[in-house]
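Working notes, beginning with the structure itself.
One protein chain omitted, others in place.
The block that comes next holds subunit A.
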Amino acid sequence: MRKKLIEFRNVSFRYGDEEPWVLKNCSFEVYENEWLAIIGHNGSGKSTIAKLMNGLLFPQEGEIIINGQQVTEETIWDVRKDVGMVFQNPDNQFVGTTVQDDVAFGMENRGFPREEMIKRIEQNLTAVGMQDYRLTEPHRLSGGQKQRVAIASVLAVSPKVLILDEATAMLDPKGRQEIMRTVSNVRAEHALSLITITHDLREVVQAERVIVMNSGEIWDEAIPREIFSKKDALREIGLDVPFVAILTDELKKTGMTITNEPLNQEELLEDLWTLHLRT
């Protein structure tokens, strides 16, 4: 069995005593080296989960255990070594005046020796495909490039889990692809848990497990293929169903058999090929 890295035990959270609960009695686990996607509409509680994971917020009820340690005021600095986050707006998280300064920032705060910093800047910028931009100023980068630098900066301090909180929402399609590709590459090389928070269902296809949030509660927890089969229900809670899933449904309505729930066009065409080709 894989080791538990993050555990939420009956966690509830609200912003004030008079405010409504944003998270209601949530319990779930994240394992080592796992890719977990959390999806949900705006205000479903998914970003609150992220902020609770590295102690930007604390729950009123329940507890959060990260790498064997409960998240409290006393432990947040330890916890933050393990939990790295990249947020939505590429312009709000660049602190350095050049790309390499930005990557160095986190390491400087943790007192890394200079030699180690130089090595890690090189390694991590290469991992995100930004090694040629070491001396570039942030305003000369595209949104996708800025987010890749943000990922490199987080990875430089070797966290155990990387959280991307709608990190692609403000990017153009090309920027989104860059980030998703970067993330797959990084995971192929590092032992790292990945939590991607998004409302784009197309981005969950690569994840191993999906948690669907709705109005502060865990609505479902399953593998992507299973999630994709619940189209009408997903639509009801404000999520968009990918084209392939809709087309599969429509094909079934015409009376065609499709055995698997295809995750992408290749799988759907393969099914059509084996099941329906007239010879």
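The criterion applied here is as follows: a contact is a pair of C-beta atoms (placed from the backbone, for glycine too) under 8 Å apart; a residue touches a chain by one contact, two chains touch by 3 or more; residues count from 1.
By definition in this document, contacts and distances are computed from a predicted model.
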{"item": "Chain excluded from display, named as in UniProt, from \"Thioredoxin reductase\", \"Spermidine/putrescine transport system permease protein\", \"Energy-coupling factor transporter ATP-binding protein EcfA2\" or \"Glutamyl-tRNA amidotransferase\"", "value": "\"Energy-coupling factor transporter ATP-binding protein EcfA2\""}
{"item": "Options A:S142, A:S158, A:Q206 or A:S229, residue touching the unrepresented chain", "value": "A:S142"}
{"item": "Omitted-chain contact residue, chosen from A:L56, A:I223 or A:M256", "value": "A:M256"}
{"item": "Contact set of subunit A toward the excluded chain (per top definition)", "value": "41-43, 88, 142-143, 169-170, 172-175, 199-200, 238-240, 243-244, 246-247, 250-251, 253-256, 265-266, 268-269, 272-273, 276-278"}
